[in-house]
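Missing here is one protein chain; the remaining ones are kept as they sit in the complex.
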Amino acid sequence: MPLLAVENLTKRFGGIVANEDVAMAVEAGEILGLIGPNGAGKSTFFATVAGFLKPDGGRVTFAGQDVTGFTPERLCRLGMSRTFQIVRPFLDMTVLENVEVGAYLQTADRKLARKQAEETISFMGLEPKAGALGKELTIADKKRLEMARALATQPKLLLLDETMAGLTQTEVQDAVALVQRTRERGVTIILVEHVMEVVMSLSDRVVVLDGGRKIAEGRPADVVRQPDVIKAYLGDKYHA
Amino acid sequence: MTGVVLTQAILSGLLWGAIFALIALGLTMIFGVMDIVNFAHGDFLMVAMYVAYTANAYLRMDPLLAIPLVAGLMYLLGIVVYRYIIKRVLEAPSVAQITVTFGLGIAFRALAHFVFSADYRQVQHPWVEGRVQFAGIVLGAPELVAAVGALLMTALLYWFITKTETGWALQAVAQNKQAAALMGINVDRFFGVAWGLGLGALGVAGALLANFYYIHPDVGAIFGGIAFVTVALGGFGSIQGALVAGLIIGLVESLAGVFISPQLKYAFVFSIYLLVVFIRPKGLMGTT
Partner (left out) sequence: MPFRNRSVVLGGVGLAVLLAIPLVVTQPHPQHVLIMIFLYALMGIAWNLVGGYAGQVSFGHAVFFGTGAYTTTLLMTKAKISPIIGMFAGGVVAAGIALIIGWGCFRLAGHYFAIATFTVGQMVQIIATQWKYIGAAVGVYVPLDRQYQWWLTLQFKSKAGFYYVALLLLGAGLWLCWQIGRNRLGAYFRAIKGDPEAARSLGIDIFRQKLYALMISAFVMAVVGGVFAQYVLFIDPASVFDGALSIKVALVAVLGGAGSLWGPVLGAAVLIPLNEYTSVMLGSSGSGLDLLLYGVLIVVVSVYQPDGLAGLWDRLFGARGRILREKKVTADAAARS
């Protein structure tokens, strides 16, 4: 049974159909990449699955339970966490405090939460910055913090929204390593990414959206050769 | 006989409703354009009333004649308040924005106390006084004039916002400051204009009220409270909402006062407000 199963997901904004009949399944332990040209509906899909938007049609099943339309906080408690494309750290709280907020999901005990937060911070390599305020961090560190915070909730499924955007080459490499290590800890991951090399190297499977619909699915090497995918990104003139 | 009483109550309520609407207009406009709730709104109305009173007492100007003067002075006051105080808290936490206007209200109230003392004042020998009678219904003439004046002013402002370039600029700023700025609109200047217009509208309302209402330093309190409820009911930022809500509140206040209990009438106004807002948190026609 897949950890996450999405069927016929549709989301409209007035006259615009951002997602149309999108279906996919994610198995536990997978890293699934979600790609597509700008405006394909990736972020909308994420937001809908994660509960920030209510779907206009379709169904989302998580760990065997129908969670369609559940609020983000409820989904988080069931084991689904997400990061945001435009990072949202708690600016006036320290890195440690930020991550503690995540850790508190699993425990009400102050000391346990701190311990869990410290573990997560060291896992993410943020130790030197533990006492810095959210607003004092660099963009790369903010992204790391975002991920650390989500990880502290001990999710089964983590939705990463364009974590690599705006990072330098070295930073990207570090981030990729982090994602891999996270999966090794047993977290299933769906990532939305524009940086192709990242998606291709990280993902076990890839789903391609274009114009709100799913146009391809499969292993990265296979998907990238499909004419529909090439056309979506580059237009009619190119082929494999 | 209740038919007459009912009609009387309804007309009286609509009359006051129009006045409430004009008072609420400034509040909703300022909020619509810059997301600031002016908690001193009632006290600025009080200031306008005192200005009208002063013009009457020392320049022998009839309040109705003084409307342009009062409105103009209040407009300038609005610009000054914006430029020297409000502008500095635009980037501050919203708590600071709330308290700064609060502080202003307290300061103006205290100033009025100091200059005019707590005595109730009244304009002497206004042009319009006395009553209007028809079909068994009695309405105060100045109240009627005030209501008509309020409606005219509301219509004028509505026309201004929707049909002039300045009005369009204000709407642009209200909807998207950054985009407006990119279009070359001097957002700062229009924030000032919003304040000017907001207080200017109060100037008109104040002059109209000064015609017949007792003036004292705390007179702003109840009007301010009603203004808030009106704006919240009609929806922050909506001029039509302010008009509709003002009329509703005027009606509720009047009908409740006549048919249920004068002491409880405000409780009714407030509970209607709470009821509507519970069902529609953004008010009847709220935009933001």
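Order as written gives the chain letters A and B; numbering starts at 1 within each chain.
Just so we're on the same page, contacts are C-beta pairs under 8 Å (C-beta built on N, C-alpha and C of every residue); 3 or more make two chains touch, one makes a residue touch a chain.
The structure displayed is predicted, hence computed values, not measured ones.
Q: Which of the visible chains would the unseen chain be in contact with across the whole complex?
A: Result for the missing chain's touching partners among shown chains: A, B.
Q: Which residue among B:Ala9, B:Ala24 or B:Val37 touches the omitted chain?
A: Once the missing chain is taken into account, the touching residue is B:Val37.
Q: Which residue, B:Ala9, B:Leu22, B:Val47 or B:Leu104, contacts the hidden chain when the whole complex is considered?
A: Reading the full complex, the residue touching the unseen chain is B:Leu104.
Q: In the whole complex, what residues of subunit A lie against the chain that is missing from view?
A: On the side of subunit A, residues 50, 52, 71-74, 76-77, 81-82, 84, 88-94, 96-97, 100-102, 104-105, 108, 110, 113, 130-134, 136, 149-150, 153 touch the unshown chain.
Q: In the complete complex, the non-displayed chain touches which residues of subunit B?
A: Within subunit B, the residues touching the omitted chain are 31, 37, 85, 88-89, 92-100, 102-114, 117-118, 217, 225, 228-229, 232, 236, 261, 263-264, 266-267, 270-271, 273-274, 277-278, 281-283.
The working rule: only the chains that are shown with their structure count from here on.
Q: With chain centres taken as the means of their Cα atoms, state the distance from subunit A to subunit B in Å.
A: 49
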